[in-house]
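For this view, one protein chain was removed and the others were kept in their places.
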Amino acid sequence: MSRSSWRSDADPFAFLVARGPVAELTSATSWLQTMLDVEAAIAAAQAATGEIPGEAAATIAAACRVERIDVVAVEASAEQGGVPVIGLVEQLRIAVGSTAAEFVHRGATSQDIVDTAAMAITTRAAAVVGEQLTDAARSVDELAGAYGAAPMIGRTLGQFALPTTFAGVAGRWRRGLGEASAALGDLGASLPVQLGGPVGDAASYGARAADVAAGVAERLRLAVPDGPWSSVRTPIARIAGAWGMVGTVVGDVATQLVALMASDVGELSEGADGAGGSSSMAHKRNPVAAIAARAAAMQLPGLIATLLHAAAGHDFERATGSWHAEWPALNTMLRAGGSAVDWLATSLERVVVDVDRMAANLKVAEAARRR
Amino acid sequence: MSRSSWRSDADPFAFLVARGPVAELTSATSWLQTMLDVEAAIAAAQAATGEIPGEAAATIAAACRVERIDVVAVEASAEQGGVPVIGLVEQLRIAVGSTAAEFVHRGATSQDIVDTAAMAITTRAAAVVGEQLTDAARSVDELAGAYGAAPMIGRTLGQFALPTTFAGVAGRWRRGLGEASAALGDLGASLPVQLGGPVGDAASYGARAADVAAGVAERLRLAVPDGPWSSVRTPIARIAGAWGMVGTVVGDVATQLVALMASDVGELSEGADGAGGSSSMAHKRNPVAAIAARAAAMQLPGLIATLLHAAAGHDFERATGSWHAEWPALNTMLRAGGSAVDWLATSLERVVVDVDRMAANLKVAEAARRR
Amino acid sequence: MSRSSWRSDADPFAFLVARGPVAELTSATSWLQTMLDVEAAIAAAQAATGEIPGEAAATIAAACRVERIDVVAVEASAEQGGVPVIGLVEQLRIAVGSTAAEFVHRGATSQDIVDTAAMAITTRAAAVVGEQLTDAARSVDELAGAYGAAPMIGRTLGQFALPTTFAGVAGRWRRGLGEASAALGDLGASLPVQLGGPVGDAASYGARAADVAAGVAERLRLAVPDGPWSSVRTPIARIAGAWGMVGTVVGDVATQLVALMASDVGELSEGADGAGGSSSMAHKRNPVAAIAARAAAMQLPGLIATLLHAAAGHDFERATGSWHAEWPALNTMLRAGGSAVDWLATSLERVVVDVDRMAANLKVAEAARRR
Partner (left out) sequence: MSRSSWRSDADPFAFLVARGPVAELTSATSWLQTMLDVEAAIAAAQAATGEIPGEAAATIAAACRVERIDVVAVEASAEQGGVPVIGLVEQLRIAVGSTAAEFVHRGATSQDIVDTAAMAITTRAAAVVGEQLTDAARSVDELAGAYGAAPMIGRTLGQFALPTTFAGVAGRWRRGLGEASAALGDLGASLPVQLGGPVGDAASYGARAADVAAGVAERLRLAVPDGPWSSVRTPIARIAGAWGMVGTVVGDVATQLVALMASDVGELSEGADGAGGSSSMAHKRNPVAAIAARAAAMQLPGLIATLLHAAAGHDFERATGSWHAEWPALNTMLRAGGSAVDWLATSLERVVVDVDRMAANLKVAEAARRR
């Protein structure tokens, strides 16, 4: 049997940086469906305020399914126009049919659709990754419950320092995972819809623009902002901040797992069957999941820098490149962060604690100290 | 008259990236004094819990003044040991005198002092910069009050789009500045003391470690953490997030100021006397403050990446480089962010609105649209 | 007609950051085939030095086709082991059959395969992108030939400065594109094979390790290094440097295109049919390709930071995460850089110069100067 397809031919390293549920949330299909959800929510909110007929909104809602849209045409349009929305709206109007077509995307602009979809996708990613962090914290709780009292040598600047217990290590991990999870919870509760219209003043949505915004937010479970943020990108900065917290916690815990799993230390190991082999050395057992968690987490600071650089350079009412630059950086960052957490949770599930080795190392350290 | 001293010989570009009150908060003198404040607070809290004599704490408090310390010796020690605390404690013990010397730095470790000082300095910087953002927001309110109704052409992707008013522009700025200020407020209320002791388990502080932590936090107006965060750096990530918000808002507002102040647009200008000249063209009037705000804000994403990279790589109980790497990145980031806000506030104070030019440009845009 | 497939479901923004020939060079299929090419080259070089039978090398060469390998099994293995080589070697041994299987991957380690493949892919990408930069330079030459003498106002710090000609602008672009192309040429001629074996000392390749390295290099058109660079990552730094040059030049030229194409300036435009429309404003003509070039180029500094950070953190003989972290950053960087050049070349092909507008703006600027 021979097949020539990788999970995604476009991403040879998906196994490393697109593991876990966030990968699907951030796929092209997910983005297209979410943008359609935004179009449907706008139509529904406008029907509720009486701006468009309820029947039109229902027709639009029914058409807002990615299966009903010619996505190849949408992509071709994106390759021409540099944005996926123009083609999406064209294809949605075709799917909707002639009667309701005029009510599609009413008052809206490309940025409203992309920005609001980005907030919806990020909110979902925050929920999913937050749960994974909670799972990881539970694994740490279990380890701490079973082995917290085990004495071990503390190490600072790489040197034997003073005795401590595994509870000290696990406690720091636990608090960090809890804080990261909480940061994602706060994020998920705060991301706002964008309904600025063509020039970011919401005027195109008419006198009841605020009600439309509230209606869209309710339907998509997003927050209602005080007004458009089309060219002052505070939600992007907030996302970067929360994902930076995720990367920091995963990076630290994974770095410490890797350190404690080193052969020279040997106090922890990843006890998975089948994983961690070597192409040249059959006897080796590598802490693969912790290493992969580190590698995935290391993607974040640079992506966050890109996202912040882009978010900070918006000119006039819609930016000449900075807005577009946010998209791939955001999407890749969400994926890498989610993947890092997934690998970390995997490593924590696999952890085997060697209290004898802890005791032995402690003895060595104490002997060295007395010398 | 001729002098050969720049404000700081070590920072030729301080005029750009170390303007405003944050520069002083982040000086060596401020760091040394703040680290002494931490030592004093620890002693006071330990006196309150009965761990050390009250008299010793009073003697220590009196000695914890940078003027009483041989800072040259401290620096020499830092150049040897790679950390400023060892020499600081030595010199503090000398200043305290023989009786109380044994009560100095009791249970503490270098990291407790540096980390807690970093939190105190950042908290103060957040307060000061938050106020400056509020000042900037007030300038925007004034501009919006005076000129909000002025019609102008909205521009998206650099192209004339649809008419809007200056209120749309100013409203986005206003909300962004408000959010950044709020983010700094949240940050300032959340940064915790670090009292982990030599191996990050707080054991060295004894049975009443939690009370000591609470006492130190109260004295320094910092938060009490659930436990040490010495090797899982969530507060650093939170600082990076908030400063990322500051950089985003300053960057966007300054970019839009610069765009509206371009000769080809001319709808705004910086009306300062004496500023904005050219070394080769006497007729030019450059929007110096807005440009400097952009330049200062552009420093942030890279520094944030450094800070997050460092914060995510802590091994064992104290890191082999990642901890040290945080210090200069944090300090430079605080300065650049504060400087960016200072320059932005300056630019906003100087703004002159040309409603006639807005009207004229709008007419040109409308004519182009009808073609 | 309705299809539900994007070019790549894993990359919703491929239209922006994976345009042009580099996308295919950096696909999973390309990586797998290139890793197989490395295995074949090692076997061939070892046959030439007499280490393995020539027949075995021929059998291996014939099996080193991605179509003959069960790539699904390889990916499953990568998801377990965190590296694609273990599964690849297993599947290659199956494809080779029992007689020659023992000669597959002889003396080699995962890192030799991934690192050498990375060098081969980057070398090809450098060649392709170098050509595209040359194409772009040719477009600039044509524009300069036709319009170089056109007078225009020079603008500094956004302000009208002094008159210049379009030749000044085009000359700076031309030199930059030439330098970037030359930098890629230098890079392509310098990237070395990696043949370090399991612990980076080349000992596993035997007494004729240097000849094997030379043979592999010749077959893959790569350079011969002075020795393994498995844990001191100079070639990665060199790649980052060259791609940084590409991003700088594309960013600057694209930024200037966008600036000259702004409605308020109007001296250039993108004259493509069908491209540059708006979802809400039918009259608009956006400089889509220049904007997309900026957005793609903006991805590079952050990715370069990730790559350099990873490249600088290798511990012992093979790193605990830093090596893995290089892969996605490198691949995404190659794609984004190639895409940026592709978009820029597209924009430059589309450029329409409006010498009348240049003259009119110059007149306005001269009038303003006399005031």
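Letters A, B and C mark the chains as written, and numbering starts fresh at 1 in each.
One rule holds for everything that comes next: contacts are C-beta pairs under 8 Å (C-beta built on N, C-alpha and C of every residue); 3 or more make two chains touch, one makes a residue touch a chain.
Here the structure is a predicted model, which means the values were calculated and not measured.
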| item | value |
| --- | --- |
| Neighbouring displayed chains - absent chain, whole complex | A, B, C |
| From C:G247, C:G266, C:P287 or C:P328, residue that would touch the chain that is not displayed | C:G247 |
| Where the missing chain touches subunit C, by residue | 109, 154-158, 161-165, 167-169, 171-173, 175-176, 179-180, 183, 198-201, 203-204, 225-234, 236-238, 240-242, 244-245, 247-253, 255-256, 259-260, 297-298, 300-302, 304-306, 308-309, 311-320 |
| Absent-chain interface as seen on subunit A, which is shown | 155-162, 258-259, 261-265, 278, 281, 283-287, 291, 301-302, 305, 309, 313, 361, 365, 368-369 |
| Contacts of subunit B with the absent chain, listed as residue ranges | 1-19, 23, 26-32, 66-72, 75, 78-86, 89, 105, 108-110, 113, 197-198, 204, 254-255, 258, 262, 274-281, 286-289, 291-296, 298-299, 301-307, 309-310, 320-325, 327-329, 331-332, 336 |
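Definition applied: only the chains that are shown with their structure count from here on.
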| item | value |
| --- | --- |
| Shared interface numbering between subunit C and subunit B [over half = same, under half = different] | same |
| For subunit A paired with subunit C, centre-to-centre distance based on mean C-alpha positions, whole Å | 26 |
| Rounded Å distance between subunit B and subunit C, as computed from the means of their C-alpha atoms | 37 |
| Subunit A, residues touching no fewer than two other chains | 109, 198, 204, 255, 298, 301-302, 304-306, 309, 320 |
